[in-house]
Structures are given as C-alpha cells and as structure tokens.
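Below: one structure, written as structure tokens.
For this view, one protein chain was removed and the others were kept in their places.
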Amino acid sequence: MHIPENYLSPSTCATMFAVMAPVWYVSAKKVKVQIEKKKETVVQLGMGASLAFLIMMFNVPVPGGTTAHAVGSALLAILLGPWAACLSVTMALILQAFLFGDGGILCLGANTFNMAFVLPFVGYGIFLLCRKIFKKHGDKIGAFAGGYIGIVCAAFMCGVELGIQPLLFKNSHGNPLYCPYPLKISVPAMVGAHLIIGLIEGAITLMVYSYIKKVAPQTIYHASDYLNTEVSKTQNSGMKVWKKAIIAIIAVALIFTPLGLIASAPAWGEWDASGILTQLRKYHLNAVVPDAFKHGQGYHAAFDGYAIPGMNHGIEAAFGYILCGITAIIIFLLVAKILSAFVKSKE
Amino acid sequence: MGPNGSGKSTLFQILEGFLKPTSGSLEFEGKDLQELLANEVSKKKFHQKVGILFQNVDTQLFNSTVYDEIAFGPKQMNLSQNEVDQRVEDCLNLFNLNSMRDSVPYNLSGGEKREVALASVLALNPDVILLDEPLVGLTRAKRNELIELFDKLHQAGKTIILITHYFQQIKDVATDYLIFGNGEIVKKTGDELKADPELIHQVEEY
Partner (left out) sequence: MLPHWMYEKEDYEPEIKKGGLFSNEKLLKGLLSKLHTESKVCKKHPFHPLVYLVNIIIISLILCFTYNKYVIWIIGIYAAALLLRVSNKTLLKIIKRTLGLFVLNLVLYSPSIILGTGNYVFLIKMFLLFLSLITYASTTSVYDFLTALKQLHVPDFIIFQVDIFVKHLHILGSFLLKVVYAIEARSVGSEKGQNKLMGTIFGNLYLEMVKFGKELYNALEARAFTGKYDYMIHKLNWKDYTLIFIQAVLLVLVILIGRG
C-alpha cells in the first residue's frame, strides 16, 4: 500500500509529515529508554530496518500459486516493540524511496503514517488486548488479529488520504489534480483488497511470532522490562504495560479525524458546486448539492488567476486537519483514561 | 581442495545450477545442464539426484522440527506416509538423532545442525552429493565417523564430491582430486597424487 508520488497534494503531504513529527519524537524517546536498559539493542533500529525492508520486498507464496507482499510492521512491533518498529519501518521506507526509487519522497509522510504508525501501533494494541481478553492462546490470536486489523486500518487510512484529494483539490474545470478517485471508491477499494491481503499479513505475523516464541522467547519485546529504568522513572512514572492498548484507541481516533473534516468542510466554502455534482453523477450517487456549496461559486472564480491551485486554501486545510486531529486525540485520551480507571478497578 | 577464495564454493553453486558459468558447458547424465534446468520436471529430478550441503548450515534448516526437516524432501517424492516415516527413522538412526526428532533445528549445536542438514539431504537419496566443508567444527572422532559414512555411501554407488581442508583424514578414501590453485584446476587420481610429493605438499598447505 505504498502511495505513489503525485497522488497526494503538497498540503496533504505536509500535513502528514506534521502528524508524524511528534510520533517520531516520542518513538525516539522511548527507544532511548530501551537502549539505556539493554545496551545491545542500540544496533537494533538499523537492523530492524533491514529486516523490515527485506520483509516488504519478499514475494510470499500464497495458496493458489501466486505471491503477495507483507508489510511486517505489526510483527516488528511485537518483536522489537512498537516504538522501535515505527522508527525501523520509517527508515526502511525512506531508504526505499531515496536509494531504490521505490515510492515517492513527498508522500513519505503519508506512507510512514500508514505503515510505520497505524499498522504497528494498532497491531500491537490489538495484540495486548487479545492477550488480556483471551486467557488461552491470547497472544497467538492477538498476533493474527493485530496483523489483520492493523493492516485493514492502515488501508482505511490510505483510502481516506487518497479519497479526499479529488474533493479538496480540483482545477477550474472540476477535474481532480491529484488522486482522481473519491472516497466512495478509494476506501472500499483499499479496505476491500486488504480484507483479503490482511489474511496474509495476519498469517505471517502469527507464524513468525509462534516460531520465535518457541525458539527464542527471550528476544521478544516486553514493555515491562523498561518500566523501572532511571530514564523512564523521570519521564513517565507508573506506565503500565497494557496502556499500549490505548495507543490502538488513539490510532482509531486518527482514523475518524478525516471523516470529521469532511463533515465540517462546508465551513471552508471552497468547493466547486458544479464539480461536485458532476462527480456525484458520474458515480451514480444522489445528486444533492448541499446548500452551503451554492456560495462556493464565487470563491472559485477568484482562484482562477493562480496557476498553483490547491496551495492557498490548502494551508487552511492543513490547519483544519491538525486541529481536528488534536481534538480527536484529546477526546480519546480522556476516554482511554476513563477506560483505564475502569479496568484498574476490576483488577 | 584449494586455497581460500579459489572458487570451490562457486563451482558447487554452478554444479547445483544456481549460478550460470560465463563460458563452457556442463553435462549431467549426458544431458546439457542448462537444458535440464529449463524444464520443470527434469529440474526437480536433477535436484533429487544431486544433493548439496552448503557451508553455512543455518541457511539450510528451514523447518520447525528435525522430523519436518528430514521429511521435507521425501514428502515430495510420491511416497506413502509410512515410507516417509521409515526414511526419517532411518536417517535419524544413522546419526543417532532419535532423541531430537521434535527439537527445533535452530537451537541445536553446530555439529548437530550439520548432521540434521546432512540427514535431510540423504533422505532424498541422491546419486551425487556435494558437500562444502562438512568436517569443520567437528571433533576428530566425529570427523572419522563422517568419513566412514561417506565411504559407505560411495560403496553404495553414490558419487561424493567434497570440499575440505582435511587432506590427511580423507586421503585414504578419496579416489580423485580436483586441486584448485594458481588460477587453474587440476584433476588427479589418488595414485597420481601419491606419486607426486610436491603436489602432496601443496595440497597439505591447503
């Protein structure tokens, strides 16, 4: 699910980088704690990156005689920890782009968001939840479910990132500037395909996890190992292992963020009403133009003089994204705190 | 036999069909090797007839139990389940590995890994066996055991091609020698070699 270059507008790309910046920062801090505790893991980021790279390029034989590709971030999150997995997969994606020309460089923000944030964190969160919920074989169920649900979520995000392009970025003829497929197509296509591909991701995560558990379980990441190091004490005292499940909730929050943006879109008033109508008609949807859009005509004429469409109102769009994202995260952190208090009282 | 880097392992890769020679041709059982490899059926049969044991044993153990590892080849040879089980038993007995039938190959010691890898190649019942440094890391007693096994396999009609530095230990069983060195390969029979003390000295250096 690597998004190719030019399918995302510059403002979307910039926003995704902005979203990933705090993720990278926190991951780096967490990995620092890991390294303080177990010095030999200092080399694991780079090595994990080479592992991620090889997994991504490998043709996995699937029943039926064809091959498919796995991403492997959920697996890496279980084996190396989600923070190290995030940084390793990021490094693998960056080098894939710059040194092998695979994948775009401007859309690295979006690609890392999908494959180095959503996939490993949702995957790991599901893994921990399953371990908690299912007393028997919880970890194995969690490994499969983590890989499967993780990649479906990542595919959903990918579909949304692509699908909002034709809605937000069009030229004066109403033609999409970047990805031409709207949400109604991109989301079902991405999610649908990955409901099947996810089986492979889940299977690989499960198979490798089971094997490593049998052979060398001491190499698997355990968050509890890093609770009482000096550095972690000053950083965040009393962080419980299962709180990682909250990260899954936050990731889900970010999934709903763009939908929130679409709902509040009329506030920007910059959509071409007739363009929307054509689009809707083309895909046989109800051709109902929201009242708010009728005012949009005037705005659109003003932009015809600029030969770089999408840039000016794109900055507003970017701010909109970020604000909604932060709001969603805060809401879900609160929900998570409530949940954690609830679960704690049960223990 | 030959010095490090003289191309012995590369020759094995060519013999097994994983590398194409830049010039010249190879024939196996009277047929051109590249033609054999181009056809799926003859390629599979070729791999059954020519078994190879690489130097790095870790790359050759890709199943989750010793039993599965040894059974991997026979399972594909249209044998009944009983026959497959029998072959695995025989191979385990040959190396006294019965107690490790359910062990994970990755966790075994270096010598045990080598024995499991060799057992899985022998289970294919190949006519030719290519062995790249099979005696490394073994005790002298183990090396002797293995060389005896190679001799028995040879008596049973198999061709054994060995890359090794242990000239002293194999000189009594080896029939022919391919000596790498100075940019060329020289073939000598056992008798020819014994008659050439200078060459023996050179080979001992390797």
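Labels for the chains are A and B, by order of writing; each one numbers its residues from 1.
Keep this in mind: contacts are C-beta pairs under 8 Å (C-beta built on N, C-alpha and C of every residue); 3 or more make two chains touch, one makes a residue touch a chain.
Bear in mind the structure is a predicted one, so any value in this text is a computation, not a measurement.
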- Message: If I consider the whole complex, including the chain that's not displayed, which of B:Asn4, B:Thr22 or B:Asn78 touches that chain?
- Response: B:Asn78
- Residue of A:Gln44, A:Ser73 or A:Thr112 in touch with the missing chain, whole complex considered: A:Gln44
- Looking at the whole complex, which of B:Leu33, B:Leu97 or B:Val121 touches the chain that is not displayed? B:Val121
- List the residues of subunit B that touch the chain left out of this view. 13, 16, 18, 40-41, 44-45, 47-49, 51-52, 54, 56, 58-64, 72-73, 75-79, 87, 90-91, 94, 106, 120-122, 124-125, 127, 152-153, 156-158
- So that we can see where the missing chain sits, which residues of subunit A does it touch? 4-6, 9-10, 13, 39-51, 53-55, 57-63, 65-67, 72, 75, 79, 91-92, 95, 97-101, 104-106, 166, 171, 175-178, 180-181, 203-204, 206-208, 210-212, 215-216, 219, 279, 282, 306-311
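Criterion: only the chains that are shown with their structure count from here on.
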- Query: Where the centres are mean C-alpha positions, what is the separation of subunit A from subunit B, in Å?
  - Reply: 49
- Note on the structure: subunit B contacts subunit A in the complex at 64, 104, 106-107
- Item | subunit A residues touching subunit B - in the complex, by the definition given at the top | 211, 214-216
